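Just one protein chain is left out here, and the rest sit where they should.
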Amino acid sequence: MSFTQSSLKIGELATGQDLSIPIFSYECTRSKAPSVYIQANVHGAEVQGNAVIYQLMKLLEQYTVCGDITLVPLANPLGINQKSGEFTLGRFDPITGVNWNREYLDHQVDVEVWYKAHNLLSDADLITQFKAMLLEACYTRLNSEWGITTGHQQAVNLQVMAHQADIVLDLHTGPKSCKHLYCPEYDVRAASFFSIPYTLLIPNDFGGAMDESIFCPWWQLSEHMKSTGRDLKVPVSAFTLELGSQENINLEDALVDAKGILAYLSERGVIEQSLEPATMKRYACYLKDYKKFHSPLGGMVEYLAEVGEPLKLGAPLANILRLDLYDTDKALTPLSLSQDCVPILHFASASVYQGTELYKVMTKVFEI
Amino acid sequence: MSFTQSSLKIGELATGQDLSIPIFSYECTRSKAPSVYIQANVHGAEVQGNAVIYQLMKLLEQYTVCGDITLVPLANPLGINQKSGEFTLGRFDPITGVNWNREYLDHQVDVEVWYKAHNLLSDADLITQFKAMLLEACYTRLNSEWGITTGHQQAVNLQVMAHQADIVLDLHTGPKSCKHLYCPEYDVRAASFFSIPYTLLIPNDFGGAMDESIFCPWWQLSEHMKSTGRDLKVPVSAFTLELGSQENINLEDALVDAKGILAYLSERGVIEQSLEPATMKRYACYLKDYKKFHSPLGGMVEYLAEVGEPLKLGAPLANILRLDLYDTDKALTPLSLSQDCVPILHFASASVYQGTELYKVMTKVFEI
Amino acid sequence: MSFTQSSLKIGELATGQDLSIPIFSYECTRSKAPSVYIQANVHGAEVQGNAVIYQLMKLLEQYTVCGDITLVPLANPLGINQKSGEFTLGRFDPITGVNWNREYLDHQVDVEVWYKAHNLLSDADLITQFKAMLLEACYTRLNSEWGITTGHQQAVNLQVMAHQADIVLDLHTGPKSCKHLYCPEYDVRAASFFSIPYTLLIPNDFGGAMDESIFCPWWQLSEHMKSTGRDLKVPVSAFTLELGSQENINLEDALVDAKGILAYLSERGVIEQSLEPATMKRYACYLKDYKKFHSPLGGMVEYLAEVGEPLKLGAPLANILRLDLYDTDKALTPLSLSQDCVPILHFASASVYQGTELYKVMTKVFEI
Partner (left out) sequence: MSFTQSSLKIGELATGQDLSIPIFSYECTRSKAPSVYIQANVHGAEVQGNAVIYQLMKLLEQYTVCGDITLVPLANPLGINQKSGEFTLGRFDPITGVNWNREYLDHQVDVEVWYKAHNLLSDADLITQFKAMLLEACYTRLNSEWGITTGHQQAVNLQVMAHQADIVLDLHTGPKSCKHLYCPEYDVRAASFFSIPYTLLIPNDFGGAMDESIFCPWWQLSEHMKSTGRDLKVPVSAFTLELGSQENINLEDALVDAKGILAYLSERGVIEQSLEPATMKRYACYLKDYKKFHSPLGGMVEYLAEVGEPLKLGAPLANILRLDLYDTDKALTPLSLSQDCVPILHFASASVYQGTELYKVMTKVFEI
């Protein structure tokens, strides 16, 4: 197989230049396996997903693909091209401050009302109608009489593509981070296929991210139907993969993650060949047990705890160096936590204000 | 009377330097009128509120003040001191992108449960207890085991002071803006005292701003009690005053607004002397009729519609100049709206991306 | 006549997208008047020059043009598209901090050596050879073995076009500014044609700007030749026009400046028709008498002196408001200058650090 490249316009710059996104797609002509949508680099500094898509395309060309595939690297051109100093300032809209990954449409479907109007439909028709309704809502948003913000326009255009797929992967990274996966609680089995050691199990709440914008309406529908006594397996799978640290391209490591994704696609029947997932221990915690530790003081930071390595209660997490307090007991403040955890990521800079999010750690971790 | 100056630490910088805020307070020793809390410059570029507080202090010193007063200019030192190019980048936390005016604690009080537990109390005791509960929630937030973000720490410290007052004024400005007031629907009468021609009537929803953080819990309590047949007038008044454009200090105009505030404080009995509000027509619309118009294309903008001046359907709003399209009919695109409105503010820059919020306009405006 | 549009690639973004610049050119087929190069918007926020080029193109189409014309609006796409908050952060490269108007090639021609090798040439051949040498140096710079910085690549590409013209106009604006002209001392007569009241007479030093990059080598050659007893009038004219304030598009005012440029082009024979310059008083001072006044303290600024209006020694320039010093004699510090001047521009923001460039003023002003 080979991919067809096209381009989607999602905005215009002040100079008039189009903001557009490259799209690589494969349309399967035979009886269909689930369709796949994968995007990368919605946060401008989180570039490694592009390398993963690159490796994945090269791998896929060697396999028999049974489902439609849409790949969208470089998904946020405005964010990717926005430097501030030597780093990419790509986490939020530089004008509004809104996180690029919180711009997706929150459908807020009243599933009770909707289901009451459609409960005579078969499962297949129900799915078709619900998906059509979600897409319609996106198109309505895009064509608002009063216009649409730069960020929404981009995000909802991506969302339109994602709503049409059965499997949605959003490739991100952390700041300084080990690999971890955001996985909805209903789909935990999927976590054993990716080459990712840590999984966050997320509940059925819309926080604004791509994966949530895709699965939340379906999950809500499924839960409501269950309460009426009818079972509908959530028909979409949507995950955010955090593939290490931002500001890093590593092709070899990208191959590892491309293979993990391939193993999942194999499991789902998207490729005909059977592929084994990587043999590794995999751990998880619930989102409510994923804790942000904020720096209790401002200063220079020596990060001591390694990301991805379990850390015992009281073990050294970080030192805060305060030269202005030399010769006092505050010159060097060792920080530790009061419970066992696994540090998943830490802040990117070596100096912090009081309150800066220093580490995010999993607590109450269990093997899956 | 005269003010006592103190200082509140609300953070620490990376160098270790304290982030602190100047506070001017007056404690009234006689029988008490409502207490007052006024802050300014929570958005770093919105400096005019400082000039208003300056003029207000000078005025108040000439009157008999019957209530406690707390004045907090320069309320966001991190935002005020953050330049990016020649302008102040003070609208959001430079690390996280979070709007400084969306960092207040959302109490999310379950008023039904709370009232059930306190419904035997007198109105006065009810108010005392509810206020204590709100303050307690703020202190709990400030002392979280996992720390608190830089923005929350600052905002909740301000909120603690505001919760202790009966009247709360948050002084802001727009980008390029005429004066306008955010006023909760229950308190519309207050709008006739300030020297402000346009009022937005806002509903009982927490959007994250200071004024909402103050009145929402009380309003919710009041509404719930009403549903149980007991009347409790919302005992706090909280407003956001938008005092013209950002990046502007004008002492003469500040005196006009200080006098408007004084007229309101006079009406509320905070100063003994009786002061007349400025004679002017005042207009309002509901928040749902306050519309954001986003630029339908990227380019250079000539702003044509004056803020504060009614604009007829189809009248020129702005031109978008596109040199790259010279000699086409897109070289100069005139923009207009399809209904009557009053433009309240427009974007600060003369060039926009597609989707940039170009104008905010009031529609369905009525006199109050 | 009508313009032909083309496009020049001057870089590539991180997403791979080309950075390109629209070019409008007219090639005159008849016997030649001087050729003209005009560019605008090298600083991203200084957009008004685009409107002037727009009006100029519309005007020129109504006249008989006798020389080649090259017009380059939107000359710095990276700078124009770089927002930081609501303003365009377009004054310097966001990665390196280098002012976009200091990136031109400094030829540093050893005119003595060069002239010794070419002194037998006629004036016409001398000019041809010298121009070829300047262009060659630009091409060498563009093709350096070790590459070339983003800023140099853009600037030297613009410079290549400008070196080929006899008349070079670089359209800028100040922050909050009245109109003023940078004019080399040898070319002062030109100042009486533009619609610009204030002129800075600049000496023969390379400061890094476009105009200097064009006229300095020629002026140095001319001066050296004069010292050997041979007269060569500097064969190029290059000016920077500061057309009011940044972040402003005003088509009507753009027409005024387009007519001023047209009057100059008429005087130079570029258009056949004879056009009168605007009747207005015009003033000048030498660059050494153009003074930057830095704020003696940090604080909020009320700008009092109007740009373009003469200001007497001791008259109010600005107030610095310091709420933290309320009730001291530093609460409001009036600033003034110790000599007569004309304020030409002031800082864009209403708050400053100690040392921020508050005003630039002309001293020792004379009528021209």
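Residue numbering begins at 1 within each chain, and the chains themselves are lettered A, B and C in the order written.
Rule of thumb we're sticking to: a contact is a pair of C-beta atoms (placed from the backbone, for glycine too) under 8 Å apart; a residue touches a chain by one contact, two chains touch by 3 or more.
Just so you know, these numbers come straight off a predicted model, no measurement behind them.
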Of the candidates C:197, C:260 or C:299, the residue in contact with the absent chain is C:299
Residue in contact with the excluded chain [from B:23, B:52, B:80 or B:325]: B:80
Looking at the whole complex, which of A:204, A:333 or A:349 touches the chain that is not displayed? A:349
Which parts of subunit B face the unshown chain closely enough to count as touching? 13-17, 20, 74, 77, 80-86, 88, 94-95
Using the touch rule from the top, list residues of subunit A that touch the missing partner. 2-3, 5, 22, 24, 44-45, 47, 50-51, 53-54, 57, 73-74, 80-81, 83-91, 175, 246-251, 300-303, 319, 321, 323-324, 326-327, 331-332, 347-351, 353
State which residues belonging to subunit C touch the missing partner chain. 11-17, 19, 78, 84, 91-93, 95-99, 145-153, 291-300, 322-325, 338, 351-358
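Methods note: only the chains that are shown with their structure count from here on.
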Please report how many Å separate the Cα centroid of subunit A from that of subunit C, as a whole number. 47
Using CA atom averages as chain centres, what separation in Å is found between subunit A and subunit B? 35
What residues in subunit C touch two or more of the other chains? 74, 80-81, 83-86, 88
